[in-house]
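A single protein chain has been omitted from the complex, and every remaining protein chain is retained in its original position.
We call the chains A and B, going by the order they appear; numbering starts again at 1 in every chain.
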Amino acid sequence: MAILQVRNVNKRFGGLQALDDVNLSVEQGTIHAIIGPNGAGKSTLLNCFVGRLTPDTGSVMFNGKSLLEISPHEINQAGVSRVFQTPEIFTDLTILENVMIPTFAHRDGSFKVNWWPRVDKEAQTRDHAMSVLDEIGLADKKDIVASALSRGDKRRLEMAMCLAQDPKLLLLDEPTAGMSRADTNATIDLLKRIGKSRGITKVIIEHDMHVVFSLADKIAVLAQGAVIAEDLPENIKTDPRVKEAYLGEEAVA
Amino acid sequence: MKILTHPTSSVDSTMMFIFVAAVLTMPIWLTPIGAAYPDLMQRFVIFGLFATGFNILFGLTGYLSFGHAAFLGIGSYTAVWSFKLLGMNPIPAAIFAVTVSGVFALVIGYISLRRSGIYFSILTLAFAQMCYAIAYSDLIGKFLGINLTNGETGLRVLADDPRMLDGVLTSGIDTSALTVNLFGLDLTHTWVWNGFQFNAGFYFCAFVLIIASYIAMRIFRSPFGLMLKAVKTNQNRLNYTGVNTKPYTLAAFVISGMYAGLAGALLCITDPLAGAERMQWTASGEVVLMVILGGMGTLMGPMLGAGIIKFSEQKFSTWGKPELHEFLAFIPDGIRDTVVSVASLFVGSGWHLTLGLVFMLIVIFLPGGIVEGGRRILMIVTGSNRRNRQIQAAAQAAE
Partner (left out) sequence: MDAIILQVLNGLEKGGAYALIALGLTLIFGTLGVVNFAHGALFMLGAFCAVIMRSLLTYEVATGEVEATAWGTEVAVTTPYVTQLFGEFGNTLIDWAVPVSILLTIPVMLIVGLVMERGLIRHFYKRPHAEQILVTFGLAIVLAELIKAQFGANPIPVPEPAALGGMADFSGIFGSEPGTITYPMWRFVYFLFSAFIILIVFCFLKFTTFGMVVRAGMEDRETVGLLGINIGKRFTFMFAISAMIAGLAGAMYTPIISPDYNIGMEFLVLSFVVVVVGGMGSLGGAVSAGFLLGLLQSFSAMNEVKAIIPGIDQIIIYLVAIIVLLVRPRGLMGRKGVMET
């Protein structure tokens, strides 16, 4: 069953056709990668999923519900979490607090004046946050202020924050950008591992071919705002159009 | 790397206990430094309350309002109207003041919070200046044909006001003196014991402050408070975490407005008079100073800041050259005159100069305020910095 269904999405910025009649279908429980050269419209597309941008035409359906015309927090409450390209975390707060906030948001909804209980007495939330931190490997740093983390740890923290919400769909924007080979491999392992038992669907935007082919169940190739191919990794590898649009370019470079 | 350890509930209980004891014994321990006048102590407590409330907005969410004095003034006007209509009991006055200022805060906050950053600051400033102009010239009163704020003279209780509940709540007690009384207990009354002055009004205000501080502490430690802190650090992330930040900031705004209104009502206890100057933007600026000086985002900082500013105001603004000569008597005669004439710039009517300078120094060198300064000193003394570094080293080794 398709959990995310994108139909005929168009988006123009002035004279630029950023998204050109994009169709996409993401199956429940799979890892779906979106690749494409710079400026192909990958980030624009992702922004349309989370309410940052509204497409000019077309529809984005998540679990049978439209994600257009609703605000980011409503999209998140529906079960879509996003990891940003530059980690968006609460830099002044501790790692544990960073993960407890999404846990509270998942439990209490988008707004609740929950002013009486003490955070440190919220054992359930705390345990949940700690289990996610364990899973992601940040448990021993729980009392460190987030701004002090390394870049890689910040990104892992952001993943933990998203996972803490038990999302149905996890969107990742270039999760390995700027990482060393070793860190990249660690992230690949992590992405394979996390949320697998819970069947979290993941959509990954990625530049790095190595990452994409070792992770993705299905790959969509975007070029100049249009999806030129959407298929299994092995078919994508041999697809001449993809070679021309993307791999060819890289080979030239 | 910075490690944050949060106070546990037992630490907080101890702190709260010390705080309550300190507030209740103020008439005793403030006597040696000459600050134990009922009037001054009441101001410590009231402005401490005002600053604590302001800190819930500014300290937690980072939204800098330049118009909170408006709520202080609204609280005062409402309290005086309650005195006029219902009688001289402070409890209905406080309840009405909190309600009315809360409603105003809801409206002003709803509009102002559509913008953030400097736009928010200017919007709140504009609203406060508007409230000031309306109160100063009693524009609404003129419009309705009644005497709502009594313009520049200020609103006060008159002998022929209805004061409907006065006879009911305080039967047999003469209330014609028009002083505020708690079910017959005159709040301007002062008991003297061994030279210490225990004022009824002060204890009423202190009681209110203790409750309000306890509520503030609960807010600080609660999931709600955590969300407000998250608004300050990264509002964008919070939105993408499924949190609707608007009602959170609005709730903080309304709560801080209610605190300000309550403080405004308490200001009318010693003197049931409400004037428009209480709403001027300088008054809004003062509460910002208090919170910054003490330490924004800390529990005790704002109260400390309010106390220091009100204390220094009282002391420095009454000093002149004779006092300075006496104070600086240890300096040799020759240079003392020069020193005194320079120092006299900073006292008396020049006290605001001192305030401005101290404020600048704090913002430049110690943005965390006095509490942060104290924490740093404590760290040096106890060497906990070294301990933290060891923990970090261990954490890194484990990685």
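Simple rule for what comes next: contacts are C-beta pairs under 8 Å (C-beta built on N, C-alpha and C of every residue); 3 or more make two chains touch, one makes a residue touch a chain.
Values in this document were obtained by computation on a predicted structure and should not be read as measured data.
Asker: Write out, one label after another, the shown chains that touch the chain missing from the document.
Answerer: Over the full assembly, the chain not pictured touches B.
Asker: Using the definition of touch stated at the top, determine which of B:G34, B:G184 or B:G356 touches the missing chain.
Answerer: B:G356
Asker: In the complete assembly, which of B:L64, B:L155, B:A216 or B:I309 touches the absent chain?
Answerer: Final answer for the missing-chain contact: B:L64.
Asker: Looking at B:Q129, B:N239 or B:T270, which makes contact with the chain not pictured?
Answerer: That would be B:Q129, which touches the missing chain.
Asker: On chain B, where is the contact patch with the chain that was removed from view?
Answerer: 62, 64, 111, 114-119, 121-123, 125-127, 129-130, 133-134, 136-137, 139, 142-143, 235, 281-282, 285, 288, 292, 345, 349-350, 352-353, 355-357, 359-360, 363-364, 367
What we mean here is this: only the chains that are shown with their structure count from here on.
Asker: So in the complex, the part of chain B that touches chain A is made up of which residues?
Answerer: The touching residues are 1-6, 8-9, 215, 218-219, 221-227, 229-230, 232-234, 236-245, 247-248, 251, 392, 395, 398-399.
Asker: Can you list the chain A residues touching chain B in their complex?
Answerer: 50, 71-73, 76-77, 81-82, 84, 88-94, 97, 100-102, 104-106, 108-122, 125, 140-141, 143-145, 147-148, 161, 165
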